[in-house]
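Starting off with a structure, shown below.
Apart from one protein chain that is not included, each protein chain of the complex appears where it belongs.
Chain nomenclature is as follows: A, B, C and D, assigned in order of appearance, with residue numbering initiated at 1 for each chain independently.
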């Protein structure tokens, strides 16, 4: 693995001035360690059934592409141009105004000009023009057109796996051109010739075969959760329960497997469990549909649908009334924007979500019947159904990271903030141009949170981390709350690198900290520990 | 220009010069005093020469009305203040107006110590009964004043007022030419000029 | 930053729409004026400048006053004015815009406005006034905008703007000086023909402008979280006090010169304004009111107890604003024209359309100020400065 | 490179017309044949592009949400940035098309020491909006050559545009604005290294063609005068399908040729953004995909996946071992 430069060296190395050389002449790209992900293993590609499985490395001269790769790609491109209006329109209408250029976190952190969204799209657009339009064929480079060759494939692989599909550029584009769509198409085309990355395909394979990204079999899931239940008992003094595969439950709860696998996601998981037990919900989890996340989204539309379909399938089998989804970014992009047309309609037994506690009917989810756990909790708080003691989070000065997908693919800004403002006393937003619809990616989105990609992760995460640094220095922020499993996995590393002393947590971890359980209310057993089993009020402990 | 006010006195209430001028130049007759346009008109002594008037003046002066018009000053303040050179001094000394250029800021009106300038507060045409087809009118929003009949001088004619005065009370000539008739008249008579102390160097002389 | 002015409370939008509506009403009357000519105003052959030019003159003063906060802050590093300078500069932007609009409506041939540029005439004071006013607008736009932009970005203002800030200080003096020269350089207008015209202009500017700024700040304070701090308000009140005293003193000098010398032409306009001439006394009550207000304000401002009473202060400022507004906005210009050079008396009062157009321009100016202030406050809020 | 090519192309246009009309006298070709042909290409090309796009389905609701979604009544939602129904989408599109909403949001990033800071940057918005509105006004103004009597609104527009009497004929304000805006749009491509890097010949060419169009128009109005009456007789002839090429200066033919070139170039270039913006799925859809059932694309097939029963079979042992319920329904069906 490549050596990671120190933060100050990294900043100094950023130069946004592009080289004098024309970008079309600058291929194949110099594949730099720390900036690419390892290719998918041969057996995994085989198991998924994708073409051209082989052992190869991007550092090799020969990528062992199929001999007819040009035809494959061009046919694939034609096919997609006729299926996705977004793709065709985005190929046609870009005026290269450059408004998107300095909006991409990977560009801001790396200065690599091909990370400018306009140019990332141009990598594909130039082939579209050169191979599929007469203008391009006739005028070539003057019309921004070029021919497809192996070097172009290398370039695509390098740069379409340096895009986290965060859609920040799309916010600023006067025509709403969404580089995410272009990257998705680029990746789909690359799959056709067997150029894919392991960090994405292995979870996809696991999801297909076992039920979740990490590949935890059903009995292990139960074990893990039981461990968490013990921890909960340790902290709260209450023995809680998590029903599995319970038929006839009212609610099916789905959350990314990251939440029951690793810190700090597990604390968020504990948060859900405490909340649901506090409310006495009739809920269940599934060890079959045990994945809320969806790495299929980073693979292809088909893979995405295939993973997502399990949730409705399970909801139908369990005869639940509606579904609650946990805190996850790209999961919610799928649930919000794709679920309906990709795997809908929702099975008949599902009803329009209605909070059993407050009676609120979630009209805005009346078709997909699935609500975000933050929506659920915010509604509870708004109706005064939760007894909260925000001072229990007083050791934290909290800021909130808007995850890309719920922000720009859903419009989900107020609900989590509303919760945070009720469960902790010290909340500060980051500077306005780095949050909400202008939020920055953690640097590791869309399946790029792998260790070999570390340099690019730190570079891409620089804008986000820099904003955290700002509130850390200004308001003493020491906790970065988020509603995304990838964030929870990627941000601790990022914070460690750029903004040490800032922790990462899910919103529901803080909810659970603040939630006053009935016996705590009576003073039977005051809570002294937080979800992490650290003292709630460190100073007092020391003084005592 | 020299005006022999003694002649005028004899022929009161003669207004031939005013009538002629205002007709030739299509000067409108606007009943509203505030919007009046005047190129040449009559004033009493205390108004025409406010700083020369005093209570012991002869009745004779009080009875008289004096013809006043633009003085075509040697150092015209109106020219100095005009921001567009719409009013300018020609080489021959005539202070001229370029109606095509005037923006109607009325700075010249504030600057002129003789009240010689009029502004078109409204469209003058409805107030012109009998226009002279050989001369243009003005439009609303510009300042105008006596031009010493440059259009007539160019044709070798005398200014309209001079020509109209049957009694020869008004005469014009070249002050720069020491042998001109006008210089002779000025040498022979004691004359007054209006507000000389302001340093504008008015070129209209009054024989009292 | 402009986007910050596009989101706001209902009250903010109510104000914006109200001002815009008033502006449109004024604009409607301006179209009538364009059609009919300036004859729809109360101006006349004798009083050829009126309300418009008077408002212009007054507002140049308001604009110039920005320097009273800019100078202590940037030159003397008077930190307490830190939050206030941007508001001063934005008030200047609004005021200069109004000045320019008053000139536009006062011109008889609006179409030919650009003749001033097409035929530049260096011997005309109006030419210089055009340069200094537009220059001052530009300087304040650059300085105010960049300063606010720095707040927006969370940085210090860039170095390149410093020369512009320093330039804006003498420039502020120049705009009012040159405007005074418009009047002071005319032969035959004895009321204006005085060497203390420019100092008088500056003195009245430096009390009326900061007074208006203080009133606006009080309004802003009442509706937002913005607070410039008591120290800043007190300091500004002192500036107003001294400038007001200077203004009254200079007027006293005028009175002395005119009446001790006994020269009639120097007295006559003053007599008209304060006592009336031959029964013409339309402006007499106004002028007495003006000086009564200024004197009252001066006395109360000089007494430290009343000056430091922060509840009373805005009302004292209001007295200053109204007093100087009448003095400069009515008396000074009209007084110069009555009696006319031929010593006829034509009185002047603005007509309804004339007042409506003027109110429309004030609405436009305050709309600009509202939008700029809203922007400044939102930017400061977003950085947690207020 | 691209800029030089575009410049050479545009100069070549001028030379072609100069030779064609000035020397060879091919007035009919340059005045009638080419304009008609170019207009046809424009009309058919643009309609073809729209049909081409419309034939492609929009399989997913990929709205870019820039504001709060509709959820609870007590949460203030953003109707414009996160439209929930078609009416709100129309509002969003109006803002986008008429006010360039997204460009208005533009920021400029800057690294200062260890900090990444974002400044407001609305110059591009200003340049773009000035250019487009000026162009549109000029287009409308030209309607005076295609109508008789000229409709009152067009005449009023003309008078407002030439409100300030500068020169004779009066200078149009839009002419000044469009020249300034074009110059800005051009210079920014040269001055910013990032933009220079991404700019292609096809980015400079339309700019230069519009430059040519505007400059030839201004020259014709103010300097190399042509008999405007003859020009109007000709343009009226065009719309009555009875044109006679006018005996006027070459400058007029240069103007017409630039216009023709631009029209013909339109459907095949990035200029189709004029219509494409209406087809952009991230902007023209409502953010209501959880609330309303939308039709999937016709080609879309429901995915095949491992069903629960298949999965249960595979993990039956572990399920029983860990005490998780076994779904008996799986066996009943068989």
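We adopt the following convention: contacts are C-beta pairs under 8 Å (C-beta built on N, C-alpha and C of every residue); 3 or more make two chains touch, one makes a residue touch a chain.
The definition used in the following text is that contacts and distances are computed from a predicted model.
For the omitted chain of this complex, the UniProt record lists the protein as "Cytochrome C", which is one of "Molybdenum cofactor biosynthesis protein MoaE", "Cytochrome C", "Cobalt ABC transporter permease" or "Sulfate reduction electron transfer complex DsrMKJOP subunit DsrM".
For the chain left out of this panel, the touching residue among D:58, D:75, D:134 or D:319 is D:58.
The chain omitted from view is touched by exactly one of D:236, D:292 or D:330, namely D:236. The set of chain B residues touching the chain not shown comprises 26, 29-35, 88, 90-92, 96, 98-100, 125-131, 133-139, 150, 154. Residues 42-43, 46-47, 50-51, 54-58, 143-150, 154-155, 158-159, 168-169, 225-233, 235-240, 242, 248, 275, 278 of chain D touch the missing chain (whole complex, contact as defined above).
To be clear about the criterion, only the chains that are shown with their structure count from here on.
Two chain pairs are in question, A-D and C-D; the one with more C-beta pairs in contact is A-D. The geometric centre of chain A is 33 Å away from that of chain D, both derived from CA atoms. The centroid of the Cα atoms in chain C and the matching centroid in chain D are 45 Å apart.
Within chain C, the positions touching two or more other chains are listed as 110, 112-113, 118, 154.
Looking at chain A, one finds that residues 431, 470 touch two or more other chains.
Contacting chain pairs (ordered by label): A-C, A-D, B-C, C-D. Contact residues on chain C toward chain D in their complex (touch as defined above): 1-3, 110-114, 118, 149, 152-155.
Residues 1-2, 5, 49, 52-53, 55-72, 74-78, 81-82, 84, 96, 100, 102-103, 105-109, 111, 114-116, 118, 124, 128, 188, 192-203, 268-270, 272-273, 276-277, 279-283, 287-297, 299-300, 302-308, 311-312, 315, 318-319, 321-325, 327, 329 of chain D touch chain A in their complex. Looking at the complex, you find that chain C touches chain A at residues 154, 382-384.
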